[in-house]
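Encoded as structure tokens, here's the structure I'll be asking about.
All protein chains but one are shown at their positions in the complex.
Now for chain A:
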Amino acid sequence: MNLQLKSGALQQVLALASLVVLLVTFSISSGNFFQFSNLIGILLSTAVIGVLALGSTFVIITGGIDLSVGTVMTLSAVMTGVFITFWGLPVPVGILGGILTGALCGLLSGTAVAKMKIPPFIATLAMMMIAKGLALIISGAKPIYFTEAESFANISQGSVLGSLIPGFDIPNAVLIFFIAAILGFLILSKTIIGRYNVALGSNEEATRLSGVNVGYWKIVIYTLTGAFTGLAGVMMASRLNSANPALGAGYELEAIAAVVLGGTSLSGGKGTIMGTVIGALIMSVLTNGLRILSVPQEWQTVVVGFVIILAVYADMLRRRKA
């Protein structure tokens, strides 16, 4: 098979190679890095951002952007708290409510983009502020604790795998992240939503003139991103056993960074779920490894910034050659 043809595959191989290089480098530099508990820690810290990034991948492939995923995640967490703690609804209903909150926000952003023709940057910037404000109003600017529903914490913190296979204590949050990734992969590559997503990202007008109701599908895609965001909100709330209305702003940029590191093009039409998973892992491996090497937190951020520039530049160089 011709390697250049499968540019998507090559792009993943490159991202995967950088991940492996990072893993090897950190393992050599510090004996504490390649420990089961540390690796689990890395995966756990990837889970929430990872699910957020998975969702963002869809909108970014349309050539759009969703700046609201950080605060919509917060609002979803807060609403989950409202459903479970304030209203006393069963935990599964609360979880569904949290996911639907995210989906609803996505639906609104998508409608503003597709029907009102507001540029995605502006529409989702507005949604980011709306969600942030609502989260503070609804929660009374105080964290909502899930003390009444003890099982809720298990969503992220428990380990179904650990109870099945003794010693294999992988937290549920990590499991959810991988299931969400598989779901995302299936949606992007095996369903009509995914195909239209790529098509309208690479040439919206030609897709429209093929009789595809582009507006409708854009709304579907933003809603899908919203649903993933809602799931991330539930996971975060469960992880902290509380919904903190002050947390979440800024997560959108980390999610976008993970997507971009995974080789997805901000101009649309190109991107993979596998890439995003690897991108999210690169981000957390990098911060974790730098922390183990005692690099101060401020400097970790600086390094991540440079790595993003390098990764995207390398990707563009490769594309130019092809």
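Everything that follows uses one rule, which is that a contact is a pair of C-beta atoms (placed from the backbone, for glycine too) under 8 Å apart; a residue touches a chain by one contact, two chains touch by 3 or more; residues count from 1.
In this text, contacts and distances are computed from a predicted model.
K.L.:
Using the UniProt record as the reference, specify the protein name of the hidden chain from among "Ribonuclease", "ABC transporter related protein", "Fe-S cluster assembly ATPase SufC" or "3-isopropylmalate dehydratase small subunit".
P.N.:
"ABC transporter related protein"
K.L.:
May I ask which residue of A:85, A:159, A:207 or A:288 touches the chain that does not appear here?
P.N.:
The single option touching the absent chain is A:207.
K.L.:
Using the definition of touch stated at the top, determine which of A:160, A:192, A:246 or A:302 touches the missing chain.
P.N.:
A:192
K.L.:
Tell me which of A:218, A:239 or A:270 is the one touching the absent chain.
P.N.:
A:270
K.L.:
Over the whole complex, note the residues of chain A touching the chain we left out.
P.N.:
Touch with the absent chain occurs at residues 2, 4-5, 186, 190-192, 195-196, 198-199, 202-203, 205-215, 269-270, 322.
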